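A single structure is presented below for examination.
Yeah, one chain of the complex is gone here, protein chain that is, but the others are all in their spots.
The letters A and B name the chains in turn, as written, and every chain counts its residues from 1.
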Amino acid sequence: MPAATRTAAGAGVARTATPAPVRHRRRAPGYRAQRWVAWAFLLPLVAFLLAFYAYPLYRNLDLSLRNYTVRSFVQGGAPFTGLANYRRVIDDPTFAPALLHTAVFTAASLVFQFGIGLALAVFFHQHFRLSATLRALFLVPWLLPLIVSSSTWAWMLNSEAGVVNSVLRAVGGDPVNWLTSPHWSLVSVTVANVWIGIPFNLVLLYSGLQGISPQLYEAAALDGAGGWQRFWRLTFPLLRPVSAITLLLGLVYTLKVLDVIWVMTRGGPADSSTTFATWAYRLGFGSVLPRFGPAAAVGNLLIVAALGFGLVYIRFQRRQGGQA
Amino acid sequence: MRWLATRRRAVGAALAILVAAGGAAACSSSDDNSGSGAGSATYTIWDPYPQFDNSSDWVTLLKKCGTDAGVSVSRTGYDTTDLTSKALLAAQQGNSPDVLIVDNPVVSTLAEAGVLATTEDTKLDASASSPNLLAAGQSGGKTYGVPIGANTLALYYNKAVLSAAGVDPASVTDWAALTAALAKVTAAGKKGITFSAIGTEEGSFQFLPWFWGSGAQLSTLDSAGGVAALSLWSDWLAKKYAPNSVINNTQTTSWQEFATGQYAFAENGTWQLANAKKAGFQYGILPIPAKDGGTAPAPTGGEFVTIPVQKQTARYATAAKLVNCLTSSDNLLATDTTLSYIAPTEAVQAAQVAKNPELKVWVEAVKAAKGRTGDNLGTKYPKISEPMWKAVQSALSGSQSPQAALSNAQSAAAAATN
Partner (left out) sequence: MRRPATWWKTGVGLVLTALMLFPAYWMVNVSFTRDQDMRKTPPNWFPVHGTLAGYRAVLDQQLPYLGTSLLVSLGTVAVTLVIAAPAGYSLARLRPAGGGTLSFLLLVAQMIPGIIMAMGFYAIYLTLGVLNTVGGLIVGDATIAVPFGVLVFQAFMSGIPAEITQAATVDGAGPVRAFWSVVLPVSRNATITVALFAFLWAWSDFVFASTLDGGGRLRPITLGIYQYIGNNNQQWNAIMATAVVASIPAAALLVVAQRYIAAGVSAGAVKD
């Protein structure tokens, strides 16, 4: 992965950094034919992107820029109101808490998913007995439909009949209102989300570890580097490209997380676990009277936030590519 | 390299088979698509009962009504929370079903969106339905559907728990008596009452009998009565008469708590009657008391059978035949028994009580019940209900006092309904 991503990133850098005359000199006979073939390979993907991503995005943008009542949603003819929906969303008292919760939820989920995933990947990389089987078992959370894993966590964290509280009571502690207290609701959904996200991080980071040549470790050991030093000075830096893509994908997926929070707390109580994703869903589908305009506006704000981080990642990739 | 070639061929063949299979399956199921197309003889029905599959009594009844009307029926059950948005989306694309069965507070929203046809257009006969139940389906002087049945809330109680605590159920006639009973039950080592206060329409549904029972009206959430009702609930939680889990309970999970046999009271609805019989302990039913005595008005649950607007108005005649078949007196008795609902007409209510005298309490409760979108609230109701359930959540979880929570809710509701 290190070499692979660097080359891929390098390709991106070369495109913008190479001055025209160099490109001209590089043209071989059949180059134009090769360019056609390249885009022919890409044709299914481009068609797919246009039909299935561009169109829903356009519809969502349209929903957010007009004042849609249920009547105009069905009959058509909604008036164009520009950024009114966005202004309404920003002025809503739920905006600031939702923003804060989204940031906290995403950051905490990423830190723990990545950290635990990395620790587990390093641990399982040591190839002890049963390590392959146990590693496969760690992927079980991935198999369960989200509605089931979220419900199971809600069950376990129930204030009265939940197993977590029964254990707390058994050891003499006080039961905690995991899902019904404004202080703990965000913590509970974060824990469940981390649990669900560990397999993804484990798989990607483990294969990243596999891409590091064992000879490097041997050389480091010969130089007298201890286990911890080997990790910090050797493993971690070499994992940087894999880590970057894992973190970025993790971020993009976590921003979209809806089912876990919705099933466990519905975003409550009193908006204490509401994130942008759950807020958008609640506006559009969670009440008896749907408000599609504000829902689309919140959804678009979410995409813009993810986009920002995507740009940060591209900048990081360019820097990595430059170092090659 | 030959093994590579063989492998490639195998993979290619496998992929081809998969695609073919997928295509075949897709084609074979696409004949279901011609449902509400131009002039076809298949009529589509959407209902919110996904728990009934094709072998159930409900679907058999639908198909029989179809045969009687001379058409074939294609039915889909959706999750009730999804059905509103699906109906709106379908109407936008001209893909509405021929008959749509929806929860009653949604009818005014769909009517306002122009999704539903009036009974004048479809020649549907709604005269036999009780007026208090029909109100939810009326807006602007027009009727948009017929109720299929009604359910409402009451207090189930555990006879053994109450007698062990020395409480006489008949004495629970107002809030003070109820709170006293809860105190006695908790002192005797059992749990008091369970209900659902979840942050969805279900929570509002369960809060309304107490809210209305204090004399408050939905147009003013922070009246003295409203605050009294919310304080009643938050005091119960503070004194541990009700468990903290009510904040996240659905009506089902609340029932499951009651079914453990540890609780004295549960606020729940007619649909739990079948479960109550399986509970394994003796139970009774009390009407929910109002603040100072009497029966509190409870909200009506239950669905309406409606006919969405179609481009081809000729389809209304047959659709109306289907609806009449579903809501005819003979079929209503069977339908409402399956759904555990109370019938919307006096005649069938009498037949239900004759068949099952236990239902008398429920019939009385339904007669005293109110539609949520009644009082001319219509589409304003959802804009008031959401701040209301948020206030309940805030107060019960301790983030705000009942007075503060309801004041905020009233400002939000007032802003949203203007």
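Note that in this section contacts are C-beta pairs under 8 Å (C-beta built on N, C-alpha and C of every residue); 3 or more make two chains touch, one makes a residue touch a chain.
Computed from a predicted model, the values in this text were never measured in an experiment.
Undergrad: Any idea which chains on screen the missing one touches?
TA: A, B
Undergrad: Any idea which of A:103, A:163 or A:221 touches the chain not displayed?
TA: Only one listed residue reaches the unshown chain, and that is A:163.
Undergrad: In the whole complex, not just what's shown, which of B:256, B:318, B:337 or B:407 touches the removed chain?
TA: Answering carefully, the residue with contact to the hidden chain is B:256.
Undergrad: Going by the touch rule given at the top, which residues of subunit B touch the chain that is not shown?
TA: Subunit B touches the missing chain through residues 4, 7-8, 15, 18-19, 21-23, 25-27, 29-30, 32-33, 44, 46, 48-53, 76-80, 82, 86, 89, 92-93, 95, 103, 151, 250-253, 256-257, 259-262, 269, 271-272, 275, 278-280, 301.
Undergrad: In the whole complex, what residues of subunit A lie against the chain that is missing from view?
TA: Looking at subunit A, the ones touching the missing chain are residues 1-5, 7-8, 11-12, 15-16, 34-35, 37-39, 41-42, 44-46, 48-49, 51-53, 55-60, 120, 123-124, 126, 128-132, 134-149, 151-153, 155-156, 158, 160-163, 166, 169-170, 195, 198, 203-204, 206-208, 210-211, 213, 242, 245, 248-249, 252-253, 255-256, 258-259, 277, 280-281, 284-285, 296, 299, 302-303, 306-307, 310, 313-314.
We take it that only the chains that are shown with their structure count from here on.
Undergrad: From the C-alpha centre of subunit A to that of subunit B, how far is it in Å?
TA: The computed centroid separation for subunit A versus subunit B comes out at 36 Å.
Undergrad: For subunit A, which residues count as touching subunit B in their complex?
TA: Per the touch definition, subunit A meets subunit B at residues 69-71, 73-76, 154, 158-161, 177, 179-182, 265-272, 284-290.
Undergrad: Enumerate the contact residues on subunit B facing subunit A in the complex.
TA: It is residues 81-82, 84-85, 88, 91-92, 105-106, 109-110, 112-115, 198-201, 243-245, 247-248, 257, 379, 381-383, 385-386, 390, 393-394, 396-400 of subunit B that touch subunit A.
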